[in-house]
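One protein chain omitted, others in place.
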Amino acid sequence: MKHLRKLSYPYLVWMVLLVFVPTLLVLLLSVSDLDVFNAGPFRLTFEWIEFLGKPKVTNAVRNSIYYSFLATFFSFLIGYPVAYYLASLKTRFKTFYVTLLIIPIWSNMLLRIIAWEKLFFPISILNMFGISFDLIGTDYAILIGMVSMYLPFMVLPIYSVLEKMDRSLVDAAKDLGANDFQTFYKVIFPLSISGVVSGTIMTLLPAMTAFALPERLGAGKIQLIGNVIEDYFLKTNNINAGSLISILLMVVIVFMFIAILRFDKEGETLI
Amino acid sequence: MIDRLKKAPFIMVTAFSYFIIYFPIFVIVLLSVNASPSGQTFTEFSFVWYKEIFLNERLLTAIFNTLLVAVISTAVATVVGTLTAIGINSLTKTYRIRFMILNNVPVINPDIVTGLSLMLVFSLLPISFGMPTMLLAHIFFSIPFVVLTVLPKLKELDPNLMDAALDLGCNYFEGVVKVIIPSIKTAIIAGALIAFTMSIDDFVISYFTTGNGFQNVSIWIYSRLGRRTFSPAVYAYNTLVVFLTIGVLGYINVNNIIRVKRRSEK
Partner (left out) sequence: MDKVLVELKNIKKSYDDTEVIHNLSLYIKENEFLTLLGPSGCGKTTLLRIIGGFETHDDGQVIFDGQDMKDTPAYQREINTVFQNYALFPHLNVFDNVAFGLRIKKLDKDTIDTKVKNALRLVKLEGYEQRPVSKMSGGQQQRVAIARAIVNEPKLLLLDEPLGSLDLKLRQDMQYELKEMQESLGISFIFVTHDQEEALTMSDTVVVMKDGVIQQIGRPEDIYNEPKNRFTASFIGESNIVEGVMKEDYLVHFEGLDFTCVDKGFAKNEPIDIVIRPEDIVLAAPADDRINGVVDDIIFKGVHYEIIVLVNGREYIIHSTDPVNVGDEVSLNFDPDEIHVMKRTDEASS
């Protein structure tokens, strides 16, 4: 088998180049006036730090935390029972129901956001069913949109852990006198924690960094950190300040990685 | 697991989640057969936007670009990802775990971080932004998914399988091609399917790594949001993609059910 190890080496080089080099670049850009597109002499500077104090940025950070935590919380609240119910099904259509959760991913996310956007205006296509919402630009709009987009990412990892769980453990718990509720919180839930951690992270991070969703459903009034990064990197071309702000994100991501590593070393719950 | 608990609340929550996930898709389907260009109200049932897909040249190009990038990146990612997974599987446990941490970086990283990272690296390379950079980016984020799909299947295989192939006269290349790859065929197909999906659906990473006017469908949509050039034909395109997916997955599923049934009857 040892001879086969070589097969993994090219990818290792590729990953190191495309993961570590940009991370170092971001760090360098955030403390210098380097222009990546016309690389030349540059000097170190801390002038970008003042951007962190701008209301645009502080608001975005606050909004990112607020919306992503709420959306993740609601996704978990809904997603766990769904995963639990699907895993407990004994019908042969079980995989079909699970597949149904994946199908929406084939539908373009931007279009799904646009669909919600159109519904949240008082005058919408829903009027023909006698329904009218006026939610555009509210917290509800953003949270409904986020849960709708990211709920499958919460359900699937939890489902896959519950599905693989040895059913005799549940029988054993009951045999030892645990009632349904005790069986759940003493046996089933602790054993599904790796799925919960993966699901939480797979929901939290995209929600925190979304930019098309808050822009459309927030009617341009609500900005998340993703909007600020998009703005600095692609619109106002202030890549150095953008890099500094993305370091904030990277710190969060590092903590998420540590959390995932504690529960699922090889990432088996990620898909 | 659930027999003695009351089923009803679970069914309600599950129904509600399917509803909230599928509702926008239902609306997209509705908009695709709505004659109104603004989509604000339902004016008249019409297939006009389905015809429009083939008349809107910019949209057609975007669809073509999406498929082109998806097909090439899937092919490359499937080959590289499978071979890499075989390599990772033969590492010792410590190195395998370290390797997988690296592999999972693009999976866990939010798209925007992957996108801006790749944009920065590509800016240092002597290639112009556009199709090549977007393709490289898609290969980059697809490989980890192939590795993640193939590796668990490899771990299930008898650890002596490769040795058995060598024992019977295969060299290393023949062993991989004649024994290992056929044994994990289903996982490779699943990995390719996931890679294809991720590529077709991607917006954020493509958005950060494209340039010189090269647009896939997502970028086409984003650049036209709230503008007159936005054509509801894209709703029609999306509806076709979803129904095609349902068809393909349904076919696989039904086939599986029939196979399981036939086996149990035997």
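Just so it is clear, A and B label the chains in written order, and each chain counts residues from 1 on its own.
One rule holds for everything that comes next: a residue touches a chain if its C-beta (ideal position, glycine included) is under 8 Å from a C-beta of that chain, and two chains touch if they have at least 3 such contacts.
For clarity, every value in this text was computed on a predicted model and none was experimentally measured.
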| item | value |
| --- | --- |
| Omitted chain - touching chains that are shown | B |
| Hidden partner chain, touching residue among B:Ile20, B:Leu157 or B:Leu225 | B:Leu157 |
| Full-complex contact with the absent chain, from B:Val48, B:Val79, B:Met131 or B:Leu166 | B:Leu166 |
| Residues of chain B (touch criterion as defined above) contacting the omitted chain | 157-161, 163-171, 174, 178-179, 182-183, 185 |
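Just so it is clear, only the chains that are shown with their structure count from here on.
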| item | value |
| --- | --- |
| Centre-of-Cα separation between chain B and chain A, whole angstrom | 17 |
| Chain B to chain A touching residues, read off their complex | 1-2, 4-5, 7, 9-11, 13-14, 16-18, 20-25, 27-28, 30-31, 34, 39-42, 80, 83-84, 86-91, 96-97, 99-113, 116-121, 123-124, 140, 143, 145, 148-149, 151-152, 159, 162-163, 172, 176, 194, 197, 200-201, 203-204, 207-208, 217-218, 221-222, 225, 234-235, 238, 241-242, 245-246, 249-250, 253, 256-257, 260-261 |
| Chain B partner contacts - residues on chain A that touch it in the complex | 1-12, 14-19, 21-23, 25-26, 29, 36-37, 39, 78-79, 81-82, 84-88, 92-93, 95-96, 99-116, 118-119, 121, 123-125, 127-128, 144, 147-148, 151-152, 155, 167, 170, 180, 188, 201-202, 205-206, 208-209, 211-212, 216, 226, 229-230, 233-234, 239, 242-243, 246, 249-250, 253, 256-257, 260-261, 265-268, 270-271 |
